[in-house]
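Only one protein chain is missing; all other protein chains are in place.
Going in written order, the chains are labelled A, B and C, and every chain counts its residues from 1.
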Amino acid sequence: MASPELAGLYQQVILDHSKLRKGSGLVDGGVAESHQLNPTCGDEITLRLHLVEGSGSGLGSDSGNAGTAGDGTHGSASEPIIERLSWDGQGCSISMASASLLSELAPGLTPTELTERIALFREMMRSRGAGVEDDEPLGDAAVLESVSKYIARVKCAMLAWVAAEDTVQQVTAGRA
Amino acid sequence: MASPELAGLYQQVILDHSKLRKGSGLVDGGVAESHQLNPTCGDEITLRLHLVEGSGSGLGSDSGNAGTAGDGTHGSASEPIIERLSWDGQGCSISMASASLLSELAPGLTPTELTERIALFREMMRSRGAGVEDDEPLGDAAVLESVSKYIARVKCAMLAWVAAEDTVQQVTAGRA
Amino acid sequence: MTLADQPRTTFGNDDAKRVRADFPALDQEVNGHALVYLDSGATSQKPRAVLDVERHYYERQNAAVHRGAHTLAALATESYEQARHTVATFVGVDDDEIVWTSNATEAINLVAYGLSNASLGRGGPEADALRLTADSEIVITEGEHHSNLVPWQELAARTGATLRAIPLQDDGTLSLDDAERLVTDRTAIVAVTHVSNVTGVINPIAELVEIAHRHGALLLLDACQSAPHMPLDLHALDVDFAVFSGHKMLAPTGIGALYGRRALLNALPPFLTGGSMITTVTLEESGYLPAPQRFEAGTQRISQAIALAAATDYLGAIGMHDVAAWEHTLGERLLAGLLEIDGVRVLGPQTPEGRAGLVAFDLDGVHAHDVGQFLDDRGIAARVGHHCAQPLHRRFGVTASTRASTYVYNTFEDVDAFVDGVRDIRSFFGVV
Partner (left out) sequence: MTLADQPRTTFGNDDAKRVRADFPALDQEVNGHALVYLDSGATSQKPRAVLDVERHYYERQNAAVHRGAHTLAALATESYEQARHTVATFVGVDDDEIVWTSNATEAINLVAYGLSNASLGRGGPEADALRLTADSEIVITEGEHHSNLVPWQELAARTGATLRAIPLQDDGTLSLDDAERLVTDRTAIVAVTHVSNVTGVINPIAELVEIAHRHGALLLLDACQSAPHMPLDLHALDVDFAVFSGHKMLAPTGIGALYGRRALLNALPPFLTGGSMITTVTLEESGYLPAPQRFEAGTQRISQAIALAAATDYLGAIGMHDVAAWEHTLGERLLAGLLEIDGVRVLGPQTPEGRAGLVAFDLDGVHAHDVGQFLDDRGIAARVGHHCAQPLHRRFGVTASTRASTYVYNTFEDVDAFVDGVRDIRSFFGVV
């Protein structure tokens, strides 16, 4: 009924997350908020970054997977840790599943580590189906690789991640 | 050297009239004046209509060649007679020859008769080389028939005639 | 031109198949399925005849028009002006009342900027009657395409005038009572679509013209979804301006047209200025040609205009009554099929009367882009999103919808493949 490609795009875990919508519902507090719109479809998301103080030992810096490794910006002993992302939005199943998967991934990471994950996710999304060498750091979100074959849907998958990137940048800019 | 078509367009009488420029030089007086521009080339003409009172017996109405015959507008006993056309302008050899030939034709006609000649000339110009049934009323100006094959040059040949038509209309409107 | 010769009164599925064979783009596979193209409301496919005419122009005539005396220039100018005549005749107006533009959007902007230039005092005394002030009002409807909404917002912002929108009923139709209420003596112009690109509703234009004219207002008709699909007589409709786009009516992209009543066009100050629209130019000031040249600055879309005329010739050979009748038949079948599917909510009227051959709908629990993706997997091209009509979608309480829009080359098979596709979607996404 549906082609293997389509079944690959809409894998069960994606359909599940599109209904689960982990992180959905804006939670009071948070250190930064970002609103992103996908102008092609009019869908949008508002996402908040919630941090807690932590020892941030820089998991990202020794995981070795990050495009930004070695730029000397991370691993400061005082870096806080992401408690959660909370968001509110509407969109297609890809965008909702992607926001949900991101919300599952983020807690426990430092902002720097999240930035690295976002860069990796973007690389995967731009790969046109080729994927990335090591998608482990993306956890379950790696399942979204199949979206990269559908150029018109890449923006859907990126929506929440762009919002998260924006919140992290706001925090970094504030600290700098 | 030049094709028969080109030689037909630039017949000796046309080349001669383009240098002769009969009527050229605006003469004081005149009952109406018209300025016409050919926007394609930027050439222009200013033409004056000079009338004298006359018995205007309506030569045009019994010459039987006019498109406007039978419309009941001509032959009024009091109609004046064209003394001359005078004009000032610049343009290609076709436009100058045409103004010259018109200036040769007009004197002695009534405004109504000139209007008929202009209509006939326009018909000839629009004929795309086919000509009109009877071009006698146009006198030497009938030689411009060859221009009608060159659509882009029809405006050149018409320039003075449109100006003359405008002056006659001004006079008619004034009388009405 | 398959159908030009045979006289007939009923156009059926076999005729549609013959027409379809004239369109190279329809003869291809997409994702392993024969293409089912139901996105003509966005842009139409092009018949071979139109592509051939354009190519012939480039291979034999191509030259700058209205300039130069050489043979190619004369041929190109003739074809170009003949194209204007053909298209003018197709919509029932005179040659010099048709101005070429890039698309309908630019045509609407031309009028909006012309009015705004008049309001700034450009165009001399002839343009006086076209001035807008802070007291003026511009009236649109809630159902307009963004291209017939945003230019008026901007005109209002530039002149201080107020923009008012006639609200729509729950079924997407317009009540003349509301129009009577909103159009007043302050109204400078009413801009309204002939056929909605979302609901397919055909608006009561003659009545709206009467209301507008009674108040001394102008009426601009957005004919984007009517000119391609039904017989159109703009003089008979008595509208003041009308716009349409070539790409939606079998012609190339990059060409559209503005119709304006002759006197109005000649009173409207220029919009785009530059070469070919002037008489005498000095460093200090310029004189302007009469319409339509006044509005055609710079080298024009020559081949595209010629191709648009070939497209209207093609449509004319089929007959616009047959085009409209066939699309109505397809629209009826589409509507009936969709209304039977659980979870489908059709936007606009639930019956085929007064509706063009397109249907947009919301599918409960599945986002329109997921619907579109599923259909595309079967080679079915439909449009998903807000279709450049966000306010109208908001009116229906949705952000996006899925739209199937037909043209004369669509068949029963196309419609059935679409309906079958939609029927399978909710179970695929696990929402039932």
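Everything that follows uses one rule, which is that a residue touches a chain if its C-beta (ideal position, glycine included) is under 8 Å from a C-beta of that chain, and two chains touch if they have at least 3 such contacts.
Here the structure is a predicted model, which is why all the values come from computation and not from measurement.
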Contact list for the unshown chain, restricted to visible chains: A, B, C
Selected residue (touches chain absent from view) among C:L120, C:L176 or C:A317: C:L120
Among C:A16, C:L115, C:A161 or C:V384, the residue in touch with the chain that has been omitted: C:V384
For chain A, the residues touching the chain missing from this view: 37, 39-40, 42, 150-153
Missing-chain contacts mapped onto chain C: 24-25, 28, 30-31, 35, 37, 39, 42-43, 45-46, 51, 55, 58-64, 67-73, 102-106, 108-109, 113, 117, 120, 122, 142, 145-151, 153-154, 157-158, 163, 165, 245, 247, 252-255, 270, 272-278, 280-286, 297-304, 369, 372-373, 375-376, 379-385, 388, 390-391, 394
Hidden partner interface residues of chain B, rising order: 1-3, 5-6, 9-10, 15, 19, 40-43, 90-94, 150, 153, 156
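We take it that only the chains that are shown with their structure count from here on.
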Length of the line joining the C-alpha centres of chain A and chain C, rounded to whole Å: 41
Chain centre separation in whole Å, for chain B relative to chain A (CA means): 81
Centre distance in Å when chain B and chain C are each reduced to the mean of their C-alpha atoms: 46
Residues within chain B bordering two or more other chains: none
